[in-house]
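Note that this complex is displayed minus one protein chain, with the remaining chains in position.
So, subunit A:
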């Protein structure tokens, strides 16, 4: 029986008809009607006006019908939030149905309805189902906690769902464990509080044993969670590797790649060279086998293999042949294979690789791929000097094909080889010059013109060749015009006898016939140079070039570190940090939750503040890490460049935000809305607050404020003074703040600030985030030499370090924008605060806790400010 009939519509009056059918007493007819509604929804018609009528069908023992109604609710509840309440009763009832399938269905669906009114009613059923006797229900409920967190994180924290979820890690059923882990991982990521889900070693053992029993997907969730765990020492790292390595034999490619990620992460801590070698050896066969999977999986694997090989080039060095392209591989796979081939090529294998690349360049028709192959030949030449001659020979063969894009690409590549190995392969210039006519692409034209200029003294007809280009000067690309200008000047300097006219012509053209300022400027400079002192001009124009180098790495080291921790993820496929391709979509801006931004940098900062410091508490001695050396290295670098230039852009564009955040909305504050922001000016901290009365109840009065104990001991210096506010009135006050020494302040570093505001109608609570720049003092200078001393005085056992990417977003997000240009000391800070070490702006800064027993620092490499 086919469902297709439900898609046939009866045009006009359809909705009305459906409405009637939905209300019929005939159950089977009712079901038919719901199916029609869903069919209409599927083809994109708006059937949201039937909401109450469909809800009417919800109370049914028929599971299939119930599922359809639920599906409808998920789709339209957001459009009809008020009506969605109608469904709540049935949901709650279903959540205690005798059939586990229905219990699970109810909880699952309720979590998907992203309407806040509904979530309030979700609490009880969720609490119950998390403890359900049926594992199918428990696993569904575990996932539902993550859904709830996405809508209302506070509710999850208040109701103790997190603890229940953590409890489920010990559930006897591995499927439940897997979903609990997935749910927790997501919450940890979303909140930035990695301490929600800190692994005790016992939890780790539980996860490792669940790994043997749960479904393939569950294994992926667990492995991904384990990959965030940092083993305390080499021994623990090795024991994790031992437990994870059998997963490399799993048929599911996602399990394999996640296992590879865990193993690579743990390997960093392994000290025993012998065992590292053994483990590495075990990684290569599974990676090779991934190339026998579906092309899309191959693509993901190849992108990851490039990362892995950048770090550990030996891992697949003997398997280079598996990366040879098959003719029926999709182009996107071929292109990646070629990249891997070049990466892996060494003295021993390069000959084979070149033969392959030549085959592609000759036998393939996909223009982009052929180009890629030709470029790869050039890269081999730059990488391995011994094969350069062979490469040039192949490229000459390719030029003989007279296929225009092959010729052009070859010439561009040969230019690079000339630059890397000057004065070796000039014999081929003649052949190159024969192909002038087939050049269309500006890059190829530019390359050939460069060659002509560079070797003008050896090319007999150089003048004629260049003149041919000069004739069509007006039609050339600007880049080509620039090349042509320089080449002609070179020609003149090398063979002044009969080229004066030519050079005059080009100078004339460049300075008078072009709109491009670069070209005109360069023309004038040459002109002046040539007319004042041709000898000096020679020195300048014919100066030695710096040679081009083979650049093996596609990504820089820090990014590579980051990406290796994210193997198999989208970031590892794009070879980009998450911040570059994710945007915060559609999340409601919640002041208490400013860290929902999942960009790598912010997450890491939160890790630093929330996670690592707490784990470095004295009870848990941390592994030695080479922090001191790193920093001293850095210091010695500094002494050479005491005035390294700060990124101007950064200083200019990120001044302190002056906009107030919404702290308390009227519906939560009994009619009182509060906006505010913490600011620092003239060395004093103040809380700029704006109170607004939007209640219907009448005037508000009797305001008072209190701050919960926080890490910095931040509290109000004076009492809050707010006059009585009539309805609609608002008042801005500036509340002076101070940091008080208080032994009872929480020891865990956090930027959170909990605030209570009282008025005559009651007490209201909200949370704010303390911007770091408010706490840091402006006058913390320290002399350079003092700093290493202080640094070294810190016991090594108290050191933790991490590095993070994308400092720009860091500065924006934690708001350090206005500070960078000072050198800060720790001495001048108040008791519990953070200080900056004296380093040049935007390179390194550190947070210290006083006394100097523990600290953390961030290195922001100036090279990564993009």
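By definition in this document, a residue touches a chain if its C-beta (ideal position, glycine included) is under 8 Å from a C-beta of that chain, and two chains touch if they have at least 3 such contacts; residues count from 1.
Keep in mind that, in the parts below, contacts and distances are computed from a predicted model.
Only one of "DNA-directed RNA polymerase II subunit RPB3", "Adaptor protein complex 1 subunit MU", "Trafficking protein particle complex subunit" or "DNA replication complex GINS protein SLD5" fits the UniProt record of the hidden chain, and that name is "Adaptor protein complex 1 subunit MU". From the options A:161, A:279, A:324 or A:425, the residue with contact to the chain not on display is A:324. Among the residues A:52, A:160, A:201 or A:295, only A:295 touches the chain that is left out of the figure. Contact with the chain that does not appear here is found for just one residue of A:247, A:420, A:441 or A:494, A:247.
For the chain left out of this panel, the touching residue among A:26, A:368 or A:667 is A:368. Of the listed positions A:58, A:573, A:672 or A:722, the one in contact with the omitted chain in the full complex is A:573.
Mapped onto subunit A, contacts with the missing chain fall at residues 1-4, 6-7, 35, 38-39, 42, 44, 61, 63-64, 67-68, 71, 74-75, 78, 99-101, 104, 108, 111-112, 114, 134-136, 139-140, 143-144, 146-147, 150, 173-176, 179, 182, 185-186, 212-217, 220-221, 224, 243, 245-247, 249-254, 257-258, 285-286, 288-289, 292, 294-297, 299-301, 321-322, 324, 326-328, 330-332, 352, 355-356, 359, 362-366, 368, 401, 403, 406, 566, 568-574, 578, 581-587, 598.
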